[in-house]
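The complex is shown incomplete by one protein chain, all other protein chains being positioned as in the whole.
And now, chain A:
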């Protein structure tokens, strides 16, 4: 019954999306006023019903109802509960339903809480959101129904990719999806504003929390995904410039550009057409990412099903939405003035350079991701990887960081540069100290990490400059947010540069009792023992790492073997052991056993790395997200409301 109810709820939600779209369109074309009052409740109900359907799908996974095809294919009754629940979105159909749920819920939130926009712009926005939902409902209901029943229920399910049986999976897709789909609201606001021609500060202020919110989730999703790759794949890489990583980076870059340009539109009523354009690009990139990953254009752990029919369906949907929005933009762009103009040396000027560099990096990441696919279609097989991105995106990113130093120290409209020059010397001094220190004592460091660490020092000091000489208690939250986020960029940059410049690697075949030196650590391989997990068996190695000062720590890396599914070959994964120290992380992996020619004295392959400052990368990511969250809180005016409330109370107390 649960599956049938879920399907019925989905059809009802699709019908409500249809209603919102038709009523909204008729109202905007001059229909009766009553139609507008239908759109808000219909949007809310659509969100609630979709969320209920998703809840029912999770219930099916929790109950391990194997008569449902999706559950039988992706779950197993013996799986730990967390992975049963996560299994609901660890597959194609479930993840599309999650996508629709978030799309519907964000539409509902806009319908409930948005009060700043004109009525007709809001109706147009909700209608646009309903149009987006409708396409994905069609996709779900006609080509990937998650509630499909099997004619004969199998005795048990087929399990889930063991690599994905990790707590990270439970949170990684929902986090990224909230980020992706949050941008859909910015897209709908842009379409709505284009339809009614209300493009100005009110529109920008309504859009800003959505841009910030989804960008926070994208930042967290990418940071967590990077950490997952780091400890799960067993080689200690934290970014591979893999196409799947790239398509999550592209919407993040668009979001970063958009949240800076939306600030200009909200504060100065400038860059109007550009902000609208970026809002369209942001969600378009989310859809391109979903299409590339889901269509099987790239085969990876992320593409659950390779099915040309679904790929074509998604491609057509994407073409309609992106093409439609761009056509609307082209029709209306002529009537949208860019707004107030400004000098090159001004806050707006630096933000335009920021946007230019961010969109250029976005374009080159997209180019590098799609180029091999197009080249292969033309008969040329090439690879685009880290060397390309480092050479092209690296320098641009460093320039971007330097612009980031200048922007917050410039005034709006135009600036004489006095404040910038007076606050720059300490930052330049910090950069110079790091540069000279590295050149004199750092050994041979490659040019990009060298410049990376120098720029990180400059940014770290300069990012705090906007706080100098201010009353810290009275500094508004958005300013704090900006300072913390910019400081986070410096921290992450320092981590990346230091890790690639000073990493120490030791690969050895060690016998029990042997000691290996890596950087300051003496690592003794004590031995191995077999262990059994809930659904795997493993060999656990025991390593004792002793630091130069005599402190010792035990590391237990594992080599796990998951039994083959349906008679398939068993799957092996490496669980790295990490030792976090203030200066970095010691990373240990237990590899294959090696037998000596006479068949005795078993040795094991050990991979040991000392990675200086590596955890700063994710600390930086977290700081960026915290900064954005503070900025959002400040904009939400919650604190201001609380302060007025408190001062009112205080006044009442002293009232005669």
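FYI, a residue touches a chain if its C-beta (ideal position, glycine included) is under 8 Å from a C-beta of that chain, and two chains touch if they have at least 3 such contacts; residues count from 1.
One rule holds in what follows: contacts and distances are computed from a predicted model.
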{"item": "Among \"Tryptophan synthase beta chain\", \"Glycolate oxidase iron-sulfur subunit\", \"Cytochrome c-type biogenesis protein\" or \"Xanthine dehydrogenase family protein subunit M\", the UniProt name of the subunit that does not appear here", "value": "\"Cytochrome c-type biogenesis protein\""}
{"item": "From A:101, A:188 or A:359, residue that would touch the chain that is not displayed", "value": "A:359"}
{"item": "Hidden-chain contact residue, picked from the options A:29, A:115 or A:341", "value": "A:341"}
{"item": "Selected residue (touches chain absent from view) among A:3, A:191, A:224 or A:271", "value": "A:271"}
{"item": "Among A:80, A:154, A:167 or A:237, the residue in touch with the chain that has been omitted", "value": "A:237"}
{"item": "Chain A residues that touch the omitted chain in the full complex", "value": "161-163, 233-237, 240, 242-244, 270-271, 299-301, 338, 340-344, 348-349, 352, 355-357, 359-360, 363-364, 367-368, 371, 375, 378, 380-388, 392, 396, 414, 505-509, 569, 571-574, 591-592, 594, 605, 607"}
